[in-house]
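Removed: one protein chain of the complex. Kept in place: all other protein chains.
Letters are used for the chains, namely A and B, taken in the order the chains are written, and counting of residues starts over at 1 for each.
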Amino acid sequence: MGNWYRVGAEQDLGTPLVAGESLITLSVDGMEISVPEGTSIMRAAALAGTNIPKLCATEDLEPFGSCRLCLVQIEGRPGYPASCTTEVSEGMAVRTQSPRLAELRRNVMELYISDHPLDCLTCPTNGDCELQDMAGAVGLREVRYGYEGKNHLDKTKDESAPYFTFDASKCILCSRCVRACEEQQGTFALTIDNRGFDSQIVASQNDAFDQSECVSCGACVKACPTATLTEKSIIALGQPDRATVTTCAYCGVGCSFRAEMQGDQLVRMTPNRDGHANHGHACVKGRFAFGYATHDDRITAPMIRDSINDVWQEVSWEQALSFAASRMQAIQSTYGRKSIGGITSSRCTNEEVFVVQKFIRAAMGNNNVDTCARVCHSPTGYGLKTTLGESAGTQTFDSVMQADTIMVIGANPTAAHPVFGSMMKRRLRQGAKLIVIDPRATDLVDSPHVRADQHLQLRPGTNVAVINALGHVIISEGLEDKAFIQQRCEVDAYEIWRQFIAREENSPETLEPVTGVPAAQIRAAARNYASVPNGAIYYGLGVTEHSQGSTMVMGIANLAMATGNLGREGVGVNPLRGQNNVQGSCDMGSFPHELPGYRHLSDLATRTQFEKAWGVKLDAEPGYRIPNMFDAAVDGEFKGLYIQGEDMAQSDPDTQHVQAALSAMECVIVQDLFLNETAKYAHVFLPGSSFLEKDGTFTNAERRISPVRKVMQPLAGMAEWEVTCALSTAMGYPMSYQHPSEIMDEIAQLTPTFSGVSYELLDELGSIQWPCNEHAPNGTPMMHVDEFVRGKGFFAPTPYVPTDERSNNKYPLLLTTGRILSQYNVGAQTRRTENMAFHAEDVLEIHPSDAEVRGITDGAWVGIKSRAGETVLRADITTRVQAGVVYTTFHHPESGANVVTTDNSDWATNCPEYKVTAVQAYPVSNPSEWQEMFSKFHAEQGNFLDQRKRKKPVTTQS
Amino acid sequence: MTVQTDKLLRMAEQITANMAYTDDTEVVAEKIADHLYRFWDPRMLASLKAYNKEQAESLSPALAAAVQRLERAPYS
Partner (left out) sequence: MTTRVYVPSDSTAISLGADAVAVALQDLPCDLEIIRNGSRGLHWLEPLLEIDTPAGRIGFAETKAADIADLFANGAPAIDHPNCLGLVEEHAYLKPQHRLTSARIGLISPCSLDHYRSLDGFAGLEKARNMTADDIVQVVTDSGLRGRGGAAFPTGIKWRTVLDAPAEKKYIVCNADEGDSGTFVDRLIMECDPYCLIEGMLIAGLAVGANEGFIYCRAEYPLAITTLQRAIDTATEAGYLEGFSLQVRKAAGAYICGEETALLESLEGKRGLVRFRPPLPAIEGLFGKPTVVNNVISLASIPIILAKGADHYRDFGSGRSRGTLTVQLAGNIRRGGLVEVPFGLTLRQLLEDFGGGTASGRPIKAVQAGGPLGAYIPADHFDTAMDYETFKDIGAMLGHGGLVVFDDSADLGHMARFAMEFCALESCGKCTPCRIGSVRGVEVIDKIRSGEQPDDNRILLQDLCQTMIDGSLCALGGMAPFPVQSVMKHFPDEL
């Protein structure tokens, strides 16, 4: 199973696809071809099977016309126009080959080579160099100028960036890197310095790459046709011999990649041009940070121990599974059927998630299943299901390219969803307007060629007040789309909402003292969003991770419905999902109250369908959510937990409570790549497999199901789905699948929105956006087109209920938490890569005035204390945060960011309120008590691992 | 009071506050009851019901009304 391509098979048609309406017919070397109007001659020729020599042109970038290799002759036109920059016209007769063209191209190539090192045999891109290819293609046989002339051969190599080198001596000034940085990535880190022959590519103000604005997205490296910009992995290992298309395992963008291999060694990850989510672009994580997959810290043998105070013992899979099964069964017989449960992972495949929830429901016989999406996007599920009828984003990513106003709420796409962030920036550079609602000045607020029209810099915790004020302006100024509301929404519910929102308590003027946002700015933003043809909303965890997260999601949906911004390209309500498979893990029935496809357990017909297929009786009542499990564990009622690929001891709020809960359990089974923080509290460790080691699918933020393909054998011998099935079997409910495709077949059989999905269809289409069924055989890019999934759209009233977590004399600052570009979630993966060079520790951002009154200096240790706990970080004094607000990330376990966050959570879903914690900050000189305890515990558990009793080595047969 | 009950009460009151966009206690109580029934583990509901039997007066009126509804059909 899986598509295998030869390396180099990714054809480059030279210039981007043009979606022209009418077709133009021309002849290329006598062969007729019809292409859309606006297509370049180069692309038309390539489609006709003729590859015109080129160096500065690539399908990923706009044509540039600088290399002059692609010159052609056109009947009736003078000269030798460049085929990349010349558009086709009706009846045009193009000659791509003639003696004069051959001579011209050879002469141009001769000029290139007169200033290029002749070290092809020892060059890292030998075999993958367009300059080399073109020299061959044009038949260059001599360089009459000699090699003694002026040249750049003595330029030094910049090796400062972690993942690639820049060798200016090999640069041919095609500008592809500069253009990739501008057009694809939107960072504008590269430029050309000087002019003429002295032109040179430089980063920022002629800085070393690691000191420049470069974000290591790798677009320039991919674009480079020579060895000038080369991956260090290629320099070290040489060229790959094959490539497999797969899907990135980092964020919810779900970029498609070609995993380029030598044997079972991953040499390079290259963004796939045919990728429907990323169109050939990538970020530093997916492109380069894959070293963790084969890191020495990987644990590849199952381990067990009696108590968490014991040394680990390596055992066989059989022993580990039987140990785990008997412990869980013993707990059930002592404490009852519902005393155990399990957690699915948003990092695992859909198939793995499905199998885990099936295992819990069928083998454990209860609904104590939850997913890490609980702590990120559960309010999205609740809010969008309530208002629109489906727990998912409404659009494709590409839709943003037709938005006229983009509203970004509580999201930092250039850091957390970089590839989509770049697409959004491209649209903004084309002139779309931008509203940013965020307590911090994120990159989008003000970066090269992008500036927010309105930045509503609200006080943390006042989202709902802001969204209500926006709704109030729309209603009171008559900016609503009456026809849309009339036709598409429940009119009674709308009327209730309208009366609610029109109340004076929701006016921007009344709410200004609450939100801290000037009323005039709110009014301007509301007009901006409501008065353009297409207004699109994108939001992230800054919306959901609040005590009113679900209210806010509904408020967003209300705003979109009231302005008619749903059901077509360029509009919509779009959650930006944190992890690679948040959408999928939710789709797969990971919640304690829902079966796959968001169907409530109480629905008899659905339940019966599953009972028949699985041959078991299902519990009809909801089980525990993650926080409920912890509370019950502390109370001694919940004793056993199976955790697949989640590190709640680091990622979940109120760490000390989580630690107490984990310590109180009798059987904690952790399945992971590494001995993570949670595993330090485990009794059974089942080694996991990386995304490179298994087949499956991930579903991204646009409901896109994309294939994950195995490129190497699981290091531990089994993929997660196989282990889960074996554990289920050991617990008395046999599960067996030969291949994940069979699991997908079962998902399709049992889930109406997935009924058309199969691996065959995925291979054919590349990816599929659900719903995919008899109504939409190739999937559904856009939702709610003619009617909402729930029929009529539902306006839910959204009263603003302030959080209990308020600043006071004792805790005068509000802490909010977030992400940075180079690290991912708890950092388990990215901390085990060179990304550490970008972000080696979590820091506390604090406003200069808050720092000054506390005597906190930049870079000094600062204590942060909340009612939940206390930790110590270094201070980063910055105006990115407003006065009264501090900010940090949680990528490093020893930072203890979640020691400080509280058990407050969303009223509807219990999604934790990571974004608002009242704290005090003060200069300190020592780590906090928790940190000292952490390091002691860490050292102790490290010893338990280091001293683990090794299994006898398996002798390999010769 | 156990960790659970303490938190359950806080969560239930939080739900109540967020449902209270109207003064009509009946409407609000119905919404609360429906929410609790759909999303809470029966053990959590049992704790809440038990608490309500003993100290209904310490719950907000809409919540108390909602918990009472949970004793009846269609919830029970």
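What we mean here is this: a contact is a pair of C-beta atoms (placed from the backbone, for glycine too) under 8 Å apart; a residue touches a chain by one contact, two chains touch by 3 or more.
All values derive from a computational prediction rather than experimental measurement.
By the touch rule given at the top, the unshown chain touches A in the complete complex.
For the options A:80, A:737 or A:937, the residue in contact with the chain missing from this view is A:80.
Residue A:107 is the one among A:107, A:499, A:663 or A:943 that touches the chain missing from this view.
Residue-level contact of chain A with the missing chain is found at 63-68, 71, 79-80, 82, 85-87, 100, 104, 107-108, 111-112, 114-115, 144-145, 149-150, 172-173, 175, 191-192, 194-199.
Going forward, only the chains that are shown with their structure count from here on.
Chain geometry summary: the mean Cα position of chain A and that of chain B are 38 Å apart. Partner chain A is touched in their complex by these residues of chain B: 2-4, 7, 11, 14-15, 17-18, 20-22, 35, 38-44.
Chain A contributes residues 338, 367-368, 496, 500, 547-548, 550-551, 592-593, 600, 602, 621-624, 627-628, 631-632, 634-635, 637, 797-799, 801, 903, 905, 907-910 to its touches with chain B in the complex.
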